[in-house]
Each structure stands twice: as structure tokens, then as C-alpha cells.
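Handing you this structure, nothing more for now.
For this depiction, one protein chain was excluded, whereas all remaining protein chains were kept in their positions.
Moving on, here comes chain A:
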Amino acid sequence: MQVPAPFEYERATSVEHAIGLLERLGSSARLVAGGHSLLPMMKLRLANFEYLVDINDLRDELGYIRIEPHEIRIGALTRHRELLESDALAAAFPIFRDAEKVIADPVVRNWGTLGGSLCQADPSEDLSAVCTTLDGSCVIRGSGGERVVPMTEFHRGPYETAVGDDEILTEIRFPVRPGGGSAFEKVERRAGDWAVVSAGAAVWLDGDTGGTVADARVGLAAVGPNTTALPAVTAALAGREPSEELYDEAGRIAARDCSPDTDMRGSEEYKRHLAGELTTRALRRSVERARQGRG
């Protein structure tokens, strides 16, 4: 039987209450939402905490998807299933539904949360790549108020985030721009596994029916210490006409600029190949969707 080491359990009744508990308990405490990443690590003694603060009762405060004209805001306690099922979110950012279909399995998706996925800061985690691709911003709250950190600065390293010991991630914000399309591609060893490599892409085209690329972003997971945004891809695509040659060029840049390690999921060479191919496919589908006016 694998069980975590002993700890004390507290249940937060509000965000303010959670922050108060974290301030009092310090680095010996950790928030638990779905727990589907944290509890397995605690069972294996890869993580040990004296206190767990359960925030599942904060659904009213932190469980929401708010679609606004220029911004989408998602509460940190929104569960994977809700992200998968939201038609409004899929219309704006189809990359979310693409990714959620291949994150873990339906039963795990019933319980795991967006905020938990990001705060786990696993370099192979697909939603982190999605949020990086969409240029998300993380709202972090402490007793002194809120601060907003871009996804590119949110992950400090594997399993390390910008969230302080006495702070809580409350919301992720995504800018909404016209002419956009997005998509997610993943290769995994079996259904529900971590990615061997996954790639998200988002493009924004000039003009109503799509002319040149106004902006494009690619985020990769499992090919470096963090999910990786690739500024060189963005620079290479800006102002260009979408074409197969352009997608291939972006794929070559992605394969070159990522930093995968050889491990049990595959060799470095294989992962670079996947990073390139998945970037190409994700960009192709993103452009198709942008041209169809589908987010």
C-alpha cells in the first residue's frame, strides 16, 4: 500500500482563508486541488509536506470559464472535464479541446484542475504548453494583492513556479485577437500517457479570410526543462504567406531550438523529429481553422 507520509489537513473556505493558512504554515504547507499530480508524488515520497490545504470548496470563487470580447479568463480550479466540454472555449481556442482529449483519461479529467496542472510544473504537461502557446498570463494572489506573471516566466524550472509559499494561483488570462486559429498535436506511448512530445500552435492572420501571418506562436512540451515557447518560430512566420514550405521551415526551427533528452520515452533524435513534425501539423491545422473563422 502506498500512502503519503503523515500530514495535517486543512480545508480552505475562501481564497483569503487559504492565503491566511499558507502565511501561517509557510513552506511546510501545500495547496491541494485535484491532487492527481501531487498525491502520487507524496506517495512516492518525492514530495513531503506537513500540511495540505484543500481548496476544492473554492469552486464558486475559482471554478469558471469567462469569455469576454478581448480576453478569456479561466479560474484555476476549473477541472479538465470542464475545459474539454466548454463549447465557447473550443470556439475561441480549439487548442484546448484538442489537448484535453489526450490529457490523461476521462476519469482523471473529472478531478484534475487547470491550476494544479500548471503549478505541478511538469515539463511534459500538455496544458502548460497550451497556455504558453496562447500567451497566457497567470494571476497570483497573496495577502498584499494580485500580481500577473506571463506563462513564459511562470515556470522557473521543473516543478518550480513563480507562486510563492504564501500565494495562490487564481486565474489564467488569455488575450483574444481576431483572425486566430489554434491546434494541438501529441505523440504518446499509450492512451492517457505523458507526451513523448506535444506541440501547440496558434496563428493570427491578417484580413477577414486570411492573408499573411500577423502573429504565430508555438509551444512544446517534454523537450526541455519547461514547456517551451519558440520565439524564433514566431519571428520566422511573421508577415509570411502560409504555405507547406513555411510550416516545414517552422518545424525545422522547432526541432533545432528544443532541448530534449534521451529517456525511456525516446531518443533525443526521435524527439527532435517529433517536435518538428508536430509543429508542422499544428501550424497547418491552425491556419486551416483561422481561415474557416474557427478560433
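The criterion applied here is as follows: contacts are C-beta pairs under 8 Å (C-beta built on N, C-alpha and C of every residue); 3 or more make two chains touch, one makes a residue touch a chain; residues count from 1.
Following the convention adopted for this analysis, contacts and distances are computed from a predicted model.
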Chain not present in the shown complex, as UniProt names it (candidates "Peptide/nickel transport system permease protein", "Lipid II isoglutaminyl synthase (glutamine-hydrolyzing) subunit MurT", "Carbon-monoxide dehydrogenase small subunit" or "FAD-dependent oxidoreductase"): "Carbon-monoxide dehydrogenase small subunit"
Contact with the hidden chain (one of A:V107, A:V148 or A:A232): A:V107
Touch with the omitted chain, as defined above, among A:P4, A:G20, A:P225 or A:G293: A:P4
Sole residue of A:L52, A:A121 or A:A290 that reaches the chain not shown, by the stated touch rule: A:L52
Interface residues of chain A (partner: the chain not displayed): 1-9, 11, 32, 35-36, 39-40, 43, 52, 54, 56, 81, 104-108, 110-111, 191-192
